[in-house]
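Just one protein chain is left out here, and the rest sit where they should.
Going in written order, the chains are labelled A and B, and every chain counts its residues from 1.
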Amino acid sequence: MVPAVELTGVGKELGGQKVVRGVDLSIREGEFFSLLGPSGCGKTTTLRLIAGFETPDEGAIRIRGRGPGRRPAFAREVNLVFQNYALFPHMTVWANVAFGLEMERRPKEEIRREVEAILALVRLEGLEGRYPRQLSGGQQQRVALARALVTDPAVVLLDEPLGALDLKLRKDMQIELKALQRRTGVTFIYVTHDQEEALAMSDRIAVMHEGRVLQVGTPEEIYERPQTRFVAHFIGETNLLEGRLRPGGNGVVEVESDGLAFAVGGGGRSSGDEQVILTVRPEHLVVGRRLNGGLENRFAGEVVASAYHGSERMVHVRIGNGVVLRSRVPNGSAELPDPGDAVEVGWPAAAARLVSPD
Amino acid sequence: MRSRPWLLLLPGLLWLGAFFLLPLAIIAVVAVADRGAPVAWGFGWSAFGRLWDPLVVPVLWRSAWIAAAATLGCLAIGYPLSYFIVRRPKRSRRLWYFLVLIPLAANSLVLLYAWTTILRPAGLLENLAGRLGLLPEAGFGLLWSPPAIIIGLVYWYLPFMVYPVYASMERFDFRLLEAAADLGAGVRTSVVRVLWPQTLPGVVTGCLLVYMQTFCSFVVPDLLGGAKTLMVGNLIQQRFLSLPQDWPLGAALALAVVAALAVVVWISMRVQSRLEG
Partner (left out) sequence: MKNPHLPRFTAAVLLLAAGLLLAACAGDRRETISLFIWDDFIDPDVLTQFEDETGIRVIVSNYSSNEDLLAKLQVSPGQYDVIVPSDYMVQIMRRMELLAPLDYGLLTTVEHIDERFQGLPYDPEMDHSVPYLWGTTGIAYLENVVTDPPRTWREFFDPDRSAPYRGRISLLDDSREVLGAALMALGHSPNSRDEAEIRAAGELLRAFLPLVAKFDSDAFEDSLAAESTVLIQGWSGEITLAKDENEEIRYLLPQDGTVVFVDNLAIPASSRKIEQAHLLIDFLGRPEIAAQIVEFTYFGSANASANERVDPEVLEAPGLQYPPPGVARYLEDVEEAADLYERVWLELKSR
């Protein structure tokens, strides 16, 4: 099947700086696809390239298999939901939503039908006559969505659309957005710097850093099997340890770091070089006065801090080589160590992975 | 100590009184006085009666349409010019803006004389057209005609259009144009349906400023119009300056113009507040 959007070797320079470099992406029809990365990573420029507001210096962008040529933004079957929504302030909700259909010179009756249907879909019935400034942030957000969806585009691009909303509303809108995408079956490309948001909503995620795509995968793949140090660090929380590779037994490699040896069984890349980085998520670390056997990694240490996070507690443990490891301990578990306590910290080899130093 | 906030208003009120209300009051007193040398103190409305002169009405009418044409001209040049300036990078934007305002700083009379050398028969314009083979045998006959008046007025009052229009465009969110383009609007449609309505308050203010000033102008019609095309400003000036003097009529005419323009201002303020909802 032809991908909805395909980028091959796309590069773009803005203001003398290479903001997008060699980006290859293939986004499937009907997919909820996120571009995730910190600000300045090139995700918004990538989005604007797909929208046609910018033209790539190198590489090609194809929408449903068709090349871009020099066609302007409107000729593409791509609609953008702007960061600040960019609703036309002097038009009513109705006029805002109908705008795209009018540009396509659809018959009046059809416009009426389509607008009504889409407003019902985003639950804005009864607000047709309002002006954007008379709406709440969430309602404005839904108008922007309706405006982008109503012309039935191949792809809808969303540029941090939830950034302006407060936390509670944001969580609700995440669910709503996802549901809406499912119902319409339209391909969404979603730009965000919020990794939780990306994990919660996306079918697949592309993590970007310094203009490059570092890893593409499902939320689980990205979280559980990060391939680079940056991805591991940026998505969720993790412990990173640098060391030297040492062959071990039973399909397990060992990493030596400052005199301690760590067993790594989760796979991951090793460039063949001696110097490697291993990552292990805090939720895989177990902390206790005395740990049971069966953990390939087990070290003595001292609790240096313990932070309460509601449903859990983040315990910081300094181990023999001076490295501080963080462990996520669910509240309600039997023993909760206090700072200064001597403890043991451990994890299974399978929970640890090697990542490349990018 | 009790504060006296009204004291803060005092300078403003004094200014208003001294430079606006007092002259207006003097004109009002003159308007109801009797004709004399130059006025005889008395009271009567006869000067206002003399306003309905079949000679005055066409002059008012002509002032109205010449001012309207000049206003449209300022808009036709000022709007795209403001757009051009506002799309410049921030640093050069200031420079462009000041370039537009420069004619205000120079002596306008000198600049108008410069226009006569451009527009006059066998002047710069006709010379240039002649070289391009575009000059009709009789010449353009531009100078000393109503078109010359309109050109002069547009030139002189353009900054008064650019200033408010530019200000309203600076406040405009240009992402809205991208949004319109994204939804399939061409450049013209985006401008007409998105930029124009959003900058309309600035346009109304600019038109008002230009219209009010051009309506009463008397220097340009004299200099570029060859004093053949009287505007109401000339008429007022004549009633005061040329013989036989009729100061009450001049004052009544001035008051009538102020009243008419006040109505125009009032209407456009209503329009503007509706635009801004």
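The rule is simple: contacts are C-beta pairs under 8 Å (C-beta built on N, C-alpha and C of every residue); 3 or more make two chains touch, one makes a residue touch a chain.
Quantities reported herein were computed from a predicted structural model and do not represent experimental measurements.
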item: Shown chains that the omitted chain touches within the full complex; value: B
item: Listed residues B:P38, B:P103, B:P147 or B:P197, member touching the removed chain; value: B:P38
item: Sole contact to the chain not displayed, among B:Y97, B:W115 or B:W144; value: B:W144
item: Residue among B:L16, B:A122, B:V187 or B:I267 that touches the chain left out of view; value: B:A122
item: Candidates B:A76, B:L101, B:A114 or B:L241 - the one touching the absent chain; value: B:L241
item: Hidden partner interface residues of chain B, rising order; value: 37-38, 55-56, 58-59, 62, 116-117, 120-123, 138-139, 141, 143-144, 222, 225-230, 235, 238, 240-245
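In this section, only the chains that are shown with their structure count from here on.
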item: Computed distance of Cα centres, chain B from chain A, in Å; value: 57
item: Residues of chain A touching chain B in the complex; value: 51, 53, 72-74, 78-80, 82, 84, 86-90, 99-100, 103-104, 131, 147, 151
item: Contact footprint of chain A on chain B as seen in their complex; value: 173, 175-176, 178-186, 189, 193-194, 197-198, 275, 277
